[in-house]
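A single protein chain has been omitted; all remaining protein chains appear in their positions.
Now for subunit A:
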Amino acid sequence: MKIDVSSPAAPAPVRRSFLRDNPSVLWFMGLLGLFTLGVTVLSEGMGVGVISTSLVKVLGMTLCLCLIAVAMDVVWGYCGILSLGHFAFFGLGGYAIGMWLMYARTEIVIRDNLGRGTIPPTEAEVSEAVAAQIFGVVGSSELPLIWSFAGSLPFQLAMVVLVPGLLALVFGWLAFRSRVTGVYLSILTQAMTLALSLYLFQNDTGLRGNNGLSGLQNIPGSLHLPQSVISVWFFWASAFALGAGYLLFAWVVSGKFGSVIKAIRDNEARVRFLGYNVEGYKLFVFTLTGIISGIAGALYYPQAGIINPAEIAPIASIYLAVWVAIGGRGRLYGAVIGAALVSLLSSWLTGGGAPNIDLGFYRIVWTDWWLVLLGLGFVLVTLFFPKGIGGLFDYLVRKS
């Protein structure tokens, strides 16, 4: 016998399109496009000049942070892996592109100088002079092995994808294969990012130790262009990357794949008994998000102008988790809201933009109090709004 509670079954729905099923993706793309257009029109370099070049850079960097936050949301909010190490991938992407930026620009300057002599310089002389220029600061004049192809843009662009991707793949394979989960996995990812950061701090590593790579805002081949124009280019590239990344992840989490990774988040043992290789899925998600994080970093640091090992410190990855939690886990736009809001608020309050408040008996200096405010916000969101700011949209949709 069958117990069929109500009317005959509804007919199976016809095949629906991806965008029709996910209206928030269209909304997001539209808003991102409008924002990009608005900033361009108001920018110093391309438009009327209401928005200063430094603000364009901050906004462009914020878009990169939104991209890594979306990646973090996929790995944590959807797949349940609380990675506290994704900024390591972000930093590696930055280092990979930074090597080319620094090498190629130094090479142009050196050739310019040496070329003024009567005898044209040999390749070996150029290479030596570049090495001495870049590594003088750490007391060396040898070009480390990892810089062998630093003069090649295609090679370093490949490294932007390959280095974070391989690190995520190897680390993930070791961790997931041993079935390390939950807080232990989080600790392991922290250890990874800490170890990487300490490794990069050493001068012997060949990435200029604590000096990091600098002058990254100067783009070889476009050295004659003002920063006001370059900043808008990078803003566009960041907006494009965020849009493409958002679309990619929205597609990844929308179908059956999304179903499986959410199921892994909720009960991974059960997913195994359904016949899915849980470790393979986790590795796939971890590596894919690692690669996208690397790309986000490669766009971020040319706008920041400098990268050093402190950027990879564990605290950066913890902030990332805080952004996603505040914005709302398990919804991609939530991660964008969280990252944009918190990082912009942070640069406003700590950059001296916000007026300090004089209470008479006490003066609230935002540079000191910002972290307290952030911590308090995190606690409040966790306790009272587990769905984060993005959860407000559910509320609004239900009301209307």
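Quick note on the criterion: a residue touches a chain if its C-beta (ideal position, glycine included) is under 8 Å from a C-beta of that chain, and two chains touch if they have at least 3 such contacts; residues count from 1.
By definition in this document, contacts and distances are computed from a predicted model.
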* Structure fact -> Matching the hidden chain's UniProt record against "Mycothiol system anti-sigma-R factor", "ATP synthase epsilon chain", "Urea ABC transporter ATP-binding protein UrtD" or "Cation acetate symporter" returns "Urea ABC transporter ATP-binding protein UrtD"
* **Of A:Gly136, A:Gly182, A:Gly280 or A:Gly353, the residue in touch with the unshown chain** => A:Gly280
* Asked: Of A:Asn267, A:Asn356 or A:Thr382, which one is in contact with the hidden chain?
  -> A:Asn267
* Structure fact -> Where subunit A meets the left-out chain, the residues are 1-10, 12, 15, 252, 255-257, 259-260, 262-263, 266-267, 269-270, 272-278, 280-281, 284
